[in-house]
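With one protein chain removed, the remaining protein chains of the complex are shown where they sit.
Chain lettering (A and B) follows the sequence in which the chains are written, and residue indices restart at 1 in each chain.
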Amino acid sequence: MAYRLKELVEKFGGEFHGDGDCQVATVATLQLAGQGDITFLSNSAYRKFLPNTNASIVIIRNSDLPSCKGNAWVVDDPYVTYARVAQLLYGSSNTAQGVHPSAVVDSSCSVANSAMVSAQCYIGANSTIAENVYIGPGCVIEDDCSVGSDSRLVANVVVRAGTVIGERAILHPGVVLGADGFGFANDAGAWLKIPQIGAVEIGDDVEIGANTTVDRGALGNTVIEEGVKLDNQIQIAHNVHIGAHTAIVACTAIAGSTVIGKHCAIGGCVGIAGHLNIVDKVQITAMSFVINSIEKSGTYSSGIPAEENRQWRKNTVRIKKLEDYAQRLRRLEGIVNNKK
Amino acid sequence: MAYRLKELVEKFGGEFHGDGDCQVATVATLQLAGQGDITFLSNSAYRKFLPNTNASIVIIRNSDLPSCKGNAWVVDDPYVTYARVAQLLYGSSNTAQGVHPSAVVDSSCSVANSAMVSAQCYIGANSTIAENVYIGPGCVIEDDCSVGSDSRLVANVVVRAGTVIGERAILHPGVVLGADGFGFANDAGAWLKIPQIGAVEIGDDVEIGANTTVDRGALGNTVIEEGVKLDNQIQIAHNVHIGAHTAIVACTAIAGSTVIGKHCAIGGCVGIAGHLNIVDKVQITAMSFVINSIEKSGTYSSGIPAEENRQWRKNTVRIKKLEDYAQRLRRLEGIVNNKK
Partner (left out) sequence: MAYRLKELVEKFGGEFHGDGDCQVATVATLQLAGQGDITFLSNSAYRKFLPNTNASIVIIRNSDLPSCKGNAWVVDDPYVTYARVAQLLYGSSNTAQGVHPSAVVDSSCSVANSAMVSAQCYIGANSTIAENVYIGPGCVIEDDCSVGSDSRLVANVVVRAGTVIGERAILHPGVVLGADGFGFANDAGAWLKIPQIGAVEIGDDVEIGANTTVDRGALGNTVIEEGVKLDNQIQIAHNVHIGAHTAIVACTAIAGSTVIGKHCAIGGCVGIAGHLNIVDKVQITAMSFVINSIEKSGTYSSGIPAEENRQWRKNTVRIKKLEDYAQRLRRLEGIVNNKK
């Protein structure tokens, strides 16, 4: 479906310069956009492409208006406005409803009429699927779960017993919610399993990336608050609590019982130890290793950037000698200071 | 089902103080426990909650008895006793049997009468499913596999051809056993696949976490011995051998042909290179990178704790200058020592 520039401005705010009747139906990058495309300029690295773009409409900041030869839509935050337009143009058009004949749904479940349960799914006893939910092919939902309205489980998602999922959640393929946490008592060398009897709670507007795992609580629940965004292949251990609107990039792992605040931004491949407390608005850069609670908002890091292997091998040797260097430095200071 | 304190003591040992007829049916934490709950005190960080707990029974060490106002069950290791009680109260109650009509099971398979094969499963030719096995929804078991009695494949587990799984194993959702190892010969720039013709052997009482992968051997088998516990999203490459009762935390990766001893404890996000030998009772802390064999039991580490980004950026620069510092230090020592 196509929209006119003036319609878009009316819907989402800002002001336009140029032809308000210009129509767009698709999005593209500044470089590749052509007739009928809307695009945006947010990251200054792409500013060089603005003068020559062939897009029908460009969403820009006011300061970029002089360089824009075509139809411009001026807003405060072009990326946010682009997100809204792209959602309008590419919003999920899924209107399928009903339970596919190959799906196996326990007769005790409540599945809303507007929901879709796709082929090859299994839904256990006493689970509730709300209005407009989409359960994609191959998903497994065990007993006593609930999936809030407008949520999407894309494909091959596993939701174990007792999990509660809010509204408008998106769970990408291979997500596992509610698997047993890693809890064992050591009994004379052998490991005795601690039954994991808590559950998982997923808030509204949570998105969880492909193959990410969120374990059920040991006692009490693992909680992902509303608006949290988890990328692919993240591991959330038992009894972790993630505050609202925190975003975590791929392959990060959070150990058991750690509490993470609201509006945090955690990079990829980060490891966070268990039983820590991280306050609101903390940023942790990629590949960091967090072993202490963080009590002050700010940015934290420990990843070491790669360099040429020849140089790096020397450095790793020298890191091992650091204590020796420190002692020799102190000794030298003693000698030199005595002579002063 | 509820149990009396004196019944539990008779079953699992220790001694009780208070009302031996007191009944419990559920577990809870010291803080949240109420009437009918049994709880435990093992980690001293929670000792402060002991005097005011409302639990019907608390499992404690003898030294904590003076602070316990209610019914106490005194044992040597409260966590181990708690594990046994929780298993008693929450043990799997799965009694379903039979093959779901939607499951596809090759006619050449042997499936015990007491086993359950759930909806949407596939089991290939000549595989054997022993007594009381539970194969959850969406599992795929290829040809020539065997699953030992009382094992559980929770959901969407994939077991490739020729895999042997022991008794009482638990495989969580998304586990993949027996995928091809990563083996290629470089033929003038292009990669030539080395057929991976070994298999995977999983011992008794092994538990494997969600989305963990264990590759089949190239030649010979990949072996996980009895009692090993693997957390989520672990990668075990071809021909790795993990000794009995070793536990490995989430997101750790072990490269090909490495042999790990018995009773090791390996933290999360660890990387272990290939073709190494790690002896029994080695502990490796989280985020470590192991590139040499470990020949002595003990604890090994290399993860660097995160600190404020501003400080960390300075340190990373200085690490790169370490060789320069070392040379300057040596030069200074030369000068100063000559003057002495």
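Note that in this section a contact is a pair of C-beta atoms (placed from the backbone, for glycine too) under 8 Å apart; a residue touches a chain by one contact, two chains touch by 3 or more.
Please read these numbers as outputs of a predicted model, since none were measured by experiment.
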Among B:142, B:167 or B:231, the residue in touch with the chain that has been omitted: B:142
Residue of A:64, A:150 or A:231 in touch with the missing chain, whole complex considered: A:231
Which of B:32, B:179, B:265 or B:279 contacts the chain that the document leaves out: B:179
Subunit B residues touching the omitted chain (full complex): 102, 104, 120-122, 138, 140, 142, 156, 158, 160, 174, 176, 179-180, 182, 184-187, 189-195, 197, 211, 213, 215, 219-220, 233, 235, 237, 251, 253, 255, 269, 271, 273, 283-285, 288-292, 298-302, 304-305, 307, 311, 314-315, 318-319, 321-322, 325, 328-329, 332, 335-336, 339
Missing-chain contacts mapped onto subunit A: 27-29, 32, 77, 79-80, 82-84, 86-87, 89-91, 100, 102, 118-120, 136-138, 154-156, 170, 172-174, 205, 207, 209-211, 227, 229, 231-233, 245, 247, 249-251, 263, 268-269, 286-287, 303-310, 312-313, 316, 319-320, 322-323, 325-326, 329, 332-333, 336, 339-340
